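These notes concern the structure reproduced below.
Yeah, one chain of the complex is gone here, protein chain that is, but the others are all in their spots.
Chain IDs A and B follow the sequence of writing; residue 1 opens each chain.
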Amino acid sequence: MVMNKNIFHSALFMLITFLGVAAVYFMLHADFMAAVQVLVYGGAITIFLVFGIMLTIRGSMKETNLFSGHAALAGIVSLALVVVNAVMVISTNWSVTGAEPPEETVGSIAELMLTKYVVPFEVAAILLLVALIGAVIIAKEVKKTS
Amino acid sequence: MIDFALHNAWLIPLLPAIAFVLIALVLRPLPKASAFVGITAILISFVLAIHVGLGVIQAGDQFVEHPLKQVVTWFEMSGLKIEMGVQIDPTSAMMLFVVTLVALLVNIYSLGYMHGDPGFSRFYAFLALFAMSMLGLVIAPNLLQMFVFWELVGLCSYLLIGFWWHKYSAREAAKKAFITTRTGDFGLLLGILLLQINFGTLDLVALGEMIPNFQQYTNLTFGGLTAIAAILFLGPIGKSGQFPLHVWLPDAMEGPTPVSALIHAATMVVAGVFLVGRTLILFKTVPGAMAFVAFMGGFTALFAATIAITQTEMKKILAYSTVSQLGYMMLALGAGSLTASMFHLMTHAFFKALMFLGAGSVLHAMHNEANIWKYGGLKKKMPITYWTFLTGCLAIAGIFPFAGFFSKDEILLVVKEASHGAQFGGLYTLLFWMATITAAMTAFYMFRMFFICFHGEPRDKSFHPHEAPFSMTFALVVLSVLSVFGGFVGAPWVEHGFGYYVRLGEFHHPQVDPVIIGVSTILALGAIFLAYWIYGKKAISHEALAQKFAPLYKLSFNKYYIDEIYLWLIHNILDGLGRVLWWFDITVVDGIIDGVANTAKVLGSVLRRVQTGKLQHYALVLFAGVVVLVIIMGFADTTSASLSLLGGVR
Partner (left out) sequence: MIGLEHFLVLSGTLFCIGLFGALAKRNAIAILMGLELMLNAVNINLVAFARYVTTGILTGHVFAIFVIAVAAAEVAVGLALIVAIYRDRISVNVDDFDWLKW
């Protein structure tokens, strides 16, 4: 995805990545999370980004997603982080329970959401509303008064 | 009322302070209202001061040993307690009376003198500020408060000398006065600090008790205390125009004449005398310092008198006369007599203020023509000024029964007594004769001026002098009455006179020494007659005399070239030193500073490139930092590194 020079292709590859992540969730027995991933990321956010591309790129889609001058440095840093992370993960002794995961998670998540985490839940709702309004205001055309 | 005044003496300086604020902030566009407020404030202060004086007289000698003190703590820290307050004793009561009286009269006088001046309100504001400062000084119970007000009167002096700031000479004179007195003030401050360090207090009463037995309280040596006294004396040398820092006082006459009368004759310049009087116990403890004070005083008196003989401007003559009389007061202090000094201070305030105001009246009439050789024959045109001025001249010449007679003879008497003392007897004998000669010279130069100005024919017909308005003559008349009768408070036949109240130590009834009286009176009369002979009758040509004694005449006329010597010293020594230091500053100090600055600049111009303004660069550096940190922590301790990766969750 990141290597592609065409931003639209990048977006499509990103969709595939999201679906892959959904598959990872399945492997982790997180069925609800997988569904949310497909709906929100695979559906909403990808569409969002495509809209963004359409609004900002005019003309040919080729050569729209190039690297900047410091790509090499960024690559070195990222690679270093990958290696460090891998070494750390492997060298750490994790306290894995080894128990079997629950068959379905929706009920438990719903219970947690509406009891223990009800306040963050509501706050998240407000956050989304604020973000919606904010996005509208920011993106609105500024009338040149002066 | 007396009780109220005694216990609320702090009101006396406060009222002019209020007047100053009111005039400066509110009433400046209204000259009449400003004058009214200024005069009212000082009038109330004057009434209060009179009641304070009455209270002190009623109390007898109770306040002499135990002054009435009211203090509040200004600030306090370990080892230092500074108070502000009021100390009422006969000396301060006398000073309050003199200062408020002269200030009041000068305020009234200025109504006429400053009439129509564009800075009329400003003038009254400064006068009020000065009155506040001076009154605060005289009631100060400790040396620090005294120093604060001491500097405030210096500021007022600066402001008022430079009152006509559009005149170049006035500006220069103001600066000269300020800088010269500051030179002395440096010594004063040093002396005060040394006293505080050694005695742990600046309170006058406490110091008065500790200093005579200073070996009990401090580990100062006798020489150390002498040095402190000598350093402290630098302040009075500057403020009271003693040699060699007298140079500012004659130049200070650039200010308006009422200012000269108030500040540079009657009140501020005597602050130095007053300060020495307040700390006289310190000087008495160390006879060396005492002799130093006496010698400086006696020398200044004679020195200034010889200059005054040849001057050609009324105010300059009066200024040198003031320097000379201040020398007299110092001499009296040096002879150990607070009484004689303060007595002369008071009478001098009367007749010198009178003469300055008279000179102002003449200047007013002559449209500020300063040269006395242009005057003449003013007797007919200005009778009130003439007669009042005559009383002033007689008073300063020391003719019975005018005020100066009593105070001057008292000074001569105490110096004579001091010459019988064990230590420095010869010096005091010399000083006695110097003082006597000075008295004769004083009579001579005063009457020289008097005859030139008021007698004979008008030399310049282009002037049409006229008598001053009532506001000015009123002050003249009041002061001339005081010049005539003011001396009686200290006359020898008064049982409990001036000396009973204003004294240090035991009360000595003033003696009468017929020899001194006879000699000084004969000398004064002779000098007056000589002046009349030369300048009144013109029996001897004064020009011929000047020709005959040309070198002496020139020396005196050019004030012994003191100003020139100072200029030469400043130009050559001080400026040379300054140039060396300037070079050091420019090359070495600035070099270092510039080097540091340039290093920072070069570093900045390199490091500036780090700030690209691009978010991605910043994020890149941030994550590089994360990697480095994690590696460091990982190699240091695996568990803590994994903690950092987990964000702290265990």
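Descriptive notes on the structure:
The working rule: a contact is a pair of C-beta atoms (placed from the backbone, for glycine too) under 8 Å apart; a residue touches a chain by one contact, two chains touch by 3 or more.
Treat the numbers as computed from the prediction; the structure is a model and nothing was measured.
Contact residues of chain B toward the unshown chain are 611-616, 618-620, 623.
Residue positions on chain A in contact with the hidden chain: 1-2, 7, 10-11, 14, 17-18, 21, 24-25, 27-30, 32-33, 36-37, 40-41, 44-45, 48-49, 51-53, 55-57, 64-71, 74-75, 77-79, 81-82, 85-86, 89-90, 94-97, 99-102, 105, 108-109, 112-113, 117, 120, 124, 127-128, 130-132, 134-136, 138-139, 141-142, in rising order.
We adopt the following convention: only the chains that are shown with their structure count from here on.
Centres computed as Cα averages put chain A at a distance of 85 Å from chain B. Listing the residues of chain B that touch chain A in their complex gives 616-617, 620, 623-624, 626-627, 630-631, 634, 638, 641-642, 645.
Note for the complex: chain A touches chain B at residues 68, 70, 73-74, 77-78, 80-81, 84-85, 87-89, 91-92.
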